[in-house]
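Removed: one protein chain of the complex. Kept in place: all other protein chains.
== subunit A ==
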Amino acid sequence: MSTVLPFTEQLDALVRQVPGVEALYPAGSIVAVVLTATLDAAAHRAPAAPLVHSAQQADGVRITAKIGIGAAESSAEVSGRVHDAIAEHLRQAGDPPVAQITVIVASVRLSA
């Protein structure tokens, strides 16, 4: 059983601002992603669900961000920067126990 945490929407903005991040994709389950996207498309509205997935589990907070990066920097540099930004954000938001911060580089855009 997991609980979605209240600061997830802040994490979306935070991750988007990390240098080298060019896209932020939904990190939840594929079923939830497809259903939400389909409903949003049908209603002609922006995606409502937070893209960075955040959950409180027995061993601590688990955060997952799925990103697309540009060509300028390496996957390790950009994903590491995203991890560090999320970790710092959690420290400032009460410093909850962190089980895992997952950053998935899902696309690399060599050209614009």
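We adopt the following convention: contacts are C-beta pairs under 8 Å (C-beta built on N, C-alpha and C of every residue); 3 or more make two chains touch, one makes a residue touch a chain; residues count from 1.
One rule holds for everything that comes next: contacts and distances are computed from a predicted model.
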Match the chain absent from this complex view to the correct UniProt protein name in "histidine kinase", "Asp23/Gls24 family envelope stress response protein", "Peptide ABC transporter permease" or "NitT/TauT family transport system ATP-binding protein". "Asp23/Gls24 family envelope stress response protein"
In the whole complex, of A:Q10, A:Q56 or A:T102, the residue touching the missing chain would be A:T102
For subunit A, which residues touch the unseen chain? 23, 25-26, 30, 33-34, 37-38, 40-41, 44, 46-47, 51, 66, 68, 74-76, 79-80, 83, 87, 98-111
